[in-house]
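Okay, here's the structure, questions in a sec.
What you see is the complex with one protein chain gone and the rest in place.
All chains are identified by letter, namely A, B, C, D, E and F, in their written order; residue positions are counted from 1 within each chain.
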């Protein structure tokens, strides 16, 4: 098994993505590539007291710490 | 589906781009490449109280956190 | 022997991963690749007083300092 | 259209380049490459109260945030 | 002679590795690759007053400043 | 014209190199490569009140912001 196989298993599942700048983004994983670029559907994150929501989000892979 | 396909779907649409330095830039997505270099039309961002506007903006991909 | 051979030996073993942002994550090593992307099973880390737990965690290799 | 095509359109035009260290440099775009290395003619930037001017400036691409 | 030849000479010897985050790790060098990924045996470092010890440590090359 | 052609034109001329850490180094440009690694002859920079001088200086390209 390779790490990217685990991302395949997570497709269409709800994931939590922690970024290098401290942001934590949740959403449904719709796509990824070898750079760990991600597409999340119905993504959201907390910005202070506000929950920001996005129908589709393209996330650049080099910002990712971990995906769970 | 691959992440870049989602960027293709966003072409000619209004997007929000969040950058690693905290800037949030909005505009119409006119072009992108595999480095996530972007071209935005009628781009703008808040600089303190001032909204800065640009007819065409070339944005370097390695500054991008997410596009929505 | 090459460094990645040591990671092969660690497969299915409990490991400690120290990240560049100071986080220390423990879990069972299930997969790795040449970028040192990792998959940990039953991963956990301390977030202040709280221990956060994750059934499966994909960890991006460029955040790793060391694995032991 | 690809992002670099937009840079081609900007050749011999006055551009504004914002850098990762906060500097904003203006000048006439004379050349670029795929790394976004740039050459500006009659380039200038504000250094405190002083406007610094340069007949020709080679600018390394990895410092660029955006070009407009 | 190339720099990696010197690392070959250091195999099975006690080395000191200084990392970009200020950590200094000592141990017996058991393996390395062209990315300067290292494996140390009986590795240790000071964490405040505590000496932390590790039977085997995989160290990611991009954190290395120097090895001696 | 490509950006590196401008560096060719600057060979054997006095140049000013601004680095990412704020240093400004002047000297005669004797060589460069595609990584923007540079060789300067009779290079100097200000270190507080002291002007430091170097007969030959090899400068790593990834530190360069601009050359003029």
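Definition applied: contacts are C-beta pairs under 8 Å (C-beta built on N, C-alpha and C of every residue); 3 or more make two chains touch, one makes a residue touch a chain.
If you're wondering where the values come from, they're calculated on a predicted model, not measured in any experiment.
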Chains shown that the absent chain touches, full complex: E, F
Chain not shown: contacting residue from E:7, E:25 or E:39: E:7
Contacts of chain E with the absent chain, listed as residue ranges: 1-7, 9-10, 20, 36, 61-62, 64-68
Chain not shown, touching residues in chain F: 19, 21, 23, 25, 30-33, 37-39, 43, 54-60, 62-63
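Note that in this section only the chains that are shown with their structure count from here on.
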Neighbouring chains shared between chain D and chain E, ordered by label: none
Angle, in degrees to the nearest 5, of the Cα rotation that carries chain B onto chain D: 50
Intercentroid distance (Cα basis), chain F paired with chain D, Å: 18
Where chain A touches two or more other chains, by residue: 62
Category of the chain touch graph - line, ring, star, complete, other: line
Contacting chain pairs - touch in the sense defined above: A-B, A-C, B-D, C-E, D-F
